[in-house]
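The structure follows.
One chain of protein is taken out of this complex; the other chains stay put.
Chain nomenclature is as follows: A and B, assigned in order of appearance, with residue numbering initiated at 1 for each chain independently.
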Amino acid sequence: MLDVFSYVKACSLVGAGLAIGLGAIGSAIGEGLTAGKANETLSYRPELAGEILKTMLVGQAVAESAAIFALVVAMLMFFTNPVGKPLLAAWAFLGSGLGMGLSAIGSGIGSGFVSATACEGIGRQPAAKSAINSLMLIGASITQSTAIYGFLVSLMLLFIGFPESADISRSFALLGAGLSTGFGGIGPGIGEGLTGSFAVTAVARNPEQVSKVTRTMLVGQAIAESTGIYALIVALLLIMVV
Amino acid sequence: MEDFSNIPQFTLRLFNFNVDFNTETIIMTWIVMGLLIVFGFLATRKVSFIPNPFQVVGELLVTAFYDLTKDALDEDMTKKYFPIICSLFMFLLLCNWLGIIPKLSEPTKDLNTPLSLGILGFLIAHYSGIKTKGFIKYAKEYCDPIFFMAPLNIIGELAKVVSISFRLYGNIMGGAIIIIVVSHLVYSLILPPFLIMFFGIFVGSIQAFVFTMLTLVYISLQVK
Partner (left out) sequence: MEISGPDFIKGLAFLGAGLAMGLGAIGPGVGEGFAAGKACEAVGRKPEEAGLLTRTMLVGQAVSESTGIYALVVALLLLFVV
């Protein structure tokens, strides 16, 4: 017969696995895309090896942060102490793992798009490397926002206190909160990454227009993120209000 | 893993509320501020044509951030907002690097530090937006494209504070967790210095720069 302790503990371990397992997908794809583009650019312009390597490493470090958030959540869940936690916490752990893991997929891939085109752009226009690099950092880090919303929801699900006994609907609500931010983070992450990568290409073609392109990119990304924010609102409603 | 659950706290009872101070973070922030004041003193004490090392570093930071600020804002705006951008970067850089020294920990590892800096940037951006555009035009931007989108637009603005501060916190906290776990697994043999190089210096610098640039970008979005 399963007691509450082992049930919660098992769910926390499953949640930890889901968080880092799903969360590693996106960042790995994104970093691979970046490295591939960097290699392709290097084959055309081998004399720019140092510059391209630097941009590639910085871009990959930014794309990595989605996986780092997933790792933080996984570690917190792994070392959490389930003694005295109610049954509801088991569902919260599952929701937390799914929310963090799924939301990190989109952001990882999206940041990879941005840094891949940054490597390409430096090969095309080495003189504009500082403009390209700072635009890449801004674009890739805004792409990360939906993974950060997933991180926020996961931390809330981990640390919020639950009542000892609750009806079954509350537990589905917690799972739904994780799924909402998780899936909701995929689309905006990829979309904002596409925006950033087109913006970097535009700056590499026409470096004088960097401020206009940056402004268009930021406005466009802010709107592309709105559905991710709706998903965050629904998740917060599911955790707090329901 | 008791490193994470054991947070040194100092509780002050004020009227009917408990006010908790996170002593470790406060002391570390004071250390960073002290280092910055000493750096500023050494860099500007004897300004000469042949600069001393501190002056070189100071000039490097100031010119680089002056150019970055000028790209995003107008000429006269730059003079106004450049000091806060540059000092924000120096503060965050030292905060993120502080964990390299044993027994010290990064103040940015505590969510309170990034969150308060994010709220600071938010307030500055919106204050400057209201000041340059006037309140009516500022408020009208929230009703874009249709007026009933206003609550969603306001939530979108607030979400910026969440994303900017949690980005810094998550990265620094993640680096610290990885270093502790890996050091524990390999009995602190060879790997930890390399990890500290990567997470402390490389990721720390990038995230400090990203935080500063995003604050600058949010100000420039409001101003223009």
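The rule we apply is simple: contacts are C-beta pairs under 8 Å (C-beta built on N, C-alpha and C of every residue); 3 or more make two chains touch, one makes a residue touch a chain.
Everything numeric in this text was worked out from a predicted model, so none of it was measured.
Of A:Met56, A:Val72, A:Ala116 or A:Leu179, it is A:Leu179 that touches the chain left out of the display.
Screening A:Ile25, A:Ile138 or A:Leu238 for touch with the missing chain picks out A:Leu238.
Subunit A meets the missing chain through residues 87, 102, 106, 110, 146, 167-173, 175-199, 201-203, 205-206, 209, 212-213, 216-217, 219-221, 223-228, 230-231, 233-235, 237-238, 241-242.
Everything below uses one rule, namely that only the chains that are shown with their structure count from here on.
Against subunit A, the residues of subunit B that register as touching in their complex are 1, 4, 68, 71-72, 152, 155-156, 159, 162-163, 166-167, 170-171, 173-175, 177-178, 181, 202-203, 206-207, 209-210, 213-214, 217, 220-221, 224. Of all the residues in subunit A, the ones that touch subunit B in their complex are 57-58, 61-62, 65, 68-69, 71-72, 75-76, 79, 131, 134, 137-138, 141-142, 144-145, 148-149, 151-152, 210-211, 214-215, 218-219, 222, 225-226, 229-230, 232-233.
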